[in-house]
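Before any comments, here is the structure.
A single protein chain has been omitted; all remaining protein chains appear in their positions.
Now for chain A:
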């Protein structure tokens, strides 16, 4: 069955306000008291059994955060977030770090099954045969604030790859964590990153040793379940000299009437000749058609091409969240390093997206490429905001940017805000941008051939985003294509 056809069938099976992942898992949770204070930061740190230096790092961030103001420059509009009313830590009750999947609460495992991202190890444990050559993905599942299961640990260990919850890495690999944590996104970077530094609960840690090509895709699945809980995950990935790793991140949350805060920080470090590929499919609950509920997604993602000839590539499919504020960026420090950003950002209903990237060229002969596809439907607003800059010493810097926006209907908005700064004469920056509306004539042409209006929109949109989809790992690309149609459901007519 062609993917488009399949997509449309999926769309049919759901109606507008029915968010596919809107189920709640009934498990007992343990929460920290409401609000934020030094005591809460100490509480979180103690829960994680952290060393003293980690607690100091958090407290330092917290004190700094108290002096900071929430940024207002993005083209998004939302009521003030009551930081004192939030819970900053929630964990499945009586949580003891699991030794194996047997120790994981079956309710949580069920949740992941419902998400359609089964922990692959379950299959292996159950003796399920997998077809020859099927790709394998190691998964780290984060439930509210705690990492509940990491699969394929042993096999990764053989290759020398460290893939574990960051809370564990703090205890087991303090030398690596201390060296790299906050080295790309400093504690003081911005309001949300600083907040994350103070209260981050869990997330993934990856270290790939020199010359190692990570034998499988690594993946994290985040899910916010608990009411009024912020999720502040922290991801740190280090690719040592000449290594390669591909990392996938998927996100969902059950539907709720109130807004939930999500403020993550992701730091990537690529040393000489290393390559990191980071892919995200973000499908947090977007709120209902009137804009009630939904996730506030304020995320700081940054990669540092620290070594010569290193490469970092971000691919994102953003379909969820009431508000998305996210600019995965690359600092091209090493000579000859390369940064890439491929993005599909879809907004429907009352969603607001302000997303883009920064490519900071510091080293010589650094190159970057930005392909951004924004699709706005319903009454949503979709902004691309990007910066391409070349430092004085970044001779031979090159960038190519292509930003295309597609409008569906006449009540949505698409905006492109590119900043370009070249401080040296040899830099070559190219920028292309288009804005188009799905034309009636195009839809009519498809319908005359037998496609329904929904099928026609899905086909045209899939064509529009194709340049980006092909950069996603195969398994994600199929899921992403489905998500795209689901999120555009009800956008025509």
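The definition used in the following text is that a contact is a pair of C-beta atoms (placed from the backbone, for glycine too) under 8 Å apart; a residue touches a chain by one contact, two chains touch by 3 or more; residues count from 1.
One rule holds for everything that comes next: contacts and distances are computed from a predicted model.
Colleague: One chain of this complex is not shown here; going by its UniProt record, which of these names is it: "Fe-S cluster assembly ATPase SufC", "Thiolase family protein", "ABC transporter permease" or "Spore coat associated protein CotJA"?
Modeller: The correct option from "Fe-S cluster assembly ATPase SufC", "Thiolase family protein", "ABC transporter permease" or "Spore coat associated protein CotJA" is "Fe-S cluster assembly ATPase SufC", the UniProt name of the unshown chain.
Colleague: Specify the residue from the set A:54, A:427, A:459 or A:480 that touches the hidden chain.
Modeller: A:459
Colleague: Would you indicate which residue among A:308, A:442 or A:478 is in contact with the undisplayed chain?
Modeller: Considering the complete complex, A:442 is the one touching the chain left out.
Colleague: In the complete complex, which positions of chain A touch the hidden chain?
Modeller: 1-2, 4-5, 439-442, 444-453, 455, 459-460, 462-467
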